[in-house]
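My questions will all concern the structure given below.
Only one protein chain is missing; all other protein chains are in place.
Letters are used for the chains, namely A and B, taken in the order the chains are written, and counting of residues starts over at 1 for each.
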């Protein structure tokens, strides 16, 4: 009896020491990957503080915060950033509404054509961006529509819509339809029931889908590049300007967007925790 | 009656949007791929199927290269991502969310900017290679940028988080008691991993492959920024044919071929591997 117990304890002990070494290795490795992923961000932030003299922001020439003061001194860059932000806002708002409606329909009803709709959404999510950009451009060429701000908005709504729909749908599937019915039984009209009962319940999913749409829109380069005409967004401007060296303002704007995104995400997580 | 119409009313605006700006453009692109002509004289639909054979014979190198790069980068993503996902899922403890968040940090910086950042970091006379060259550790003409390695590395870098997340989700669902049970039945840790943990995590790996392989194979940003003369991918060609040459028929034929290869691949893959599990994980 005792011998069995002893054997077992040595067994777990050796397993544990080995496990500990393996754990340490994995722990170090995980950090290594994180460092690798974040290295470019660190460089971007650092070179926003570089006191570069010439056109090229290549070598470290001393610390300065002057680029933060001159953030908007490259007029095209500012316009591009404003374009990116407004396009993302419009695209997010529209795709959040349209996507939520689809998500509701898919989560709550069974109807003919559902399969086709799913197929289209699946294709819209998984088709390569290059192909989606190209086909939309073909469409605009065919109709002889000039490319610009609104064609970008159309494209962004097109590709972010399905992401919202999928997010909302999976939330709706977890809801008990009885709640909605109960509201109706108590005399609520369809709209009132939706506004007071359904919407608050699916709202976290709508918000999550919307945030995803915003992130996709503001960072999109490939589809936008096909359909932008001479309108520039932030990624497109960087792409063009890179050929002659990026000004430090790009680093500064990148840093600010990064910080804003991180603060939003952290704030959101903290809020969610408190609510719980 | 109203109940029956309700779903259609709900999907109408979004469905129309997708039909008009996604489905119809695909069809228009299909029709372009069968046209002949040029931007000066116009294009006419002549059912010129040769566009496909010409596009394929002109750009077969780039098409194959894209798929090869896609496979290598996806494989590299799996190898790099798996241990990370494993560690976070089983040993992350209370800090799981923090680690996941750190892995997602790059997404707060523009994709284009991140890629340029690597070009800058690894420039021939840049902050990494220059000291090594001065120390005599590397020959003067050594370079990383403008090689196939740089392109694949860039792709791997950009899409790694898409691989970590689904694997993590799958591993996170593995009940640690299962591992204990396996070990109680005298399985070595390696055996427990190979027989229990790994099979249970496969759906996550499959979902990760779906999320990386398609965008990686069709990407052109990395090849443009980090590539040299022999690293052009099919995305570059499509982009160039559309936006520079305005050769819409060839470009459309090529886009269609690419999409057909990738989508058929996905469908077969999803069917063959038992979609339910894959999908279950991916929805999370």
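Couple of notes before you dig in:
Heads up, the rule we're going with is that contacts are C-beta pairs under 8 Å (C-beta built on N, C-alpha and C of every residue); 3 or more make two chains touch, one makes a residue touch a chain.
The rule is simple: contacts and distances are computed from a predicted model.
Protein name for the hidden chain, per its UniProt entry and selected from "Multicomponent K+:H+ antiporter subunit D", "4-oxalocrotonate decarboxylase", "Polyamine-binding lipoprotein" or "Phenylacetate-CoA oxygenase subunit PaaJ": "Polyamine-binding lipoprotein".
Residue in contact with the omitted chain (choice from B:94, B:135, B:190 or B:244): B:244. Interface note for the absent chain: among B:55, B:76, B:210 or B:258, the touching residue is B:210. Seen across the whole complex, the unshown chain contacts subunit B at 19, 23-24, 26-28, 30-32, 35, 37-45, 58-59, 62, 123-126, 141, 143, 145-146, 162, 207, 210-211, 214-215, 227-232, 236-237, 240, 242-246, 248, 266, 270, 275-276, 278-279, 282-283. Against the chain not shown here, subunit A presents residues 54-56, 58, 76, 106, 113-116, 118-122, 125-126, 129, 141-142, 144-148, 159, 162-163, 166, 170, 216, 229-230, 240, 242-245.
Everything below uses one rule, namely that only the chains that are shown with their structure count from here on.
Mean C-alpha position of subunit A lies 16 Å from that of subunit B. Against subunit A, in their complex, subunit B makes its touches with residues 4, 6-8, 10-11, 13-15, 17-19, 21-26, 28-29, 31-32, 80, 83-84, 86-88, 91, 97, 99, 101-103, 105-114, 116-118, 120-121, 123, 126-127, 157, 160-161, 183, 189, 210, 214-215, 217-221, 225, 235, 238-239, 242-243, 248, 251-252, 255-256, 258-259, 262-263, 266, 283. The residues of subunit A lying in touch with subunit B in their complex are 15, 18-19, 22-23, 26-27, 29-30, 33-34, 36-41, 43-44, 47, 58-60, 97-99, 101-102, 104-106, 108-109, 111, 113-114, 117, 120-121, 123-124, 126-132, 134-139, 141-142, 154-155, 157-158, 161-162, 165-166, 170, 215, 219, 221-222, 225-226, 234-235, 238-239, 242, 246, 250, 254, 257-258, 261-262, 265-266, 269.
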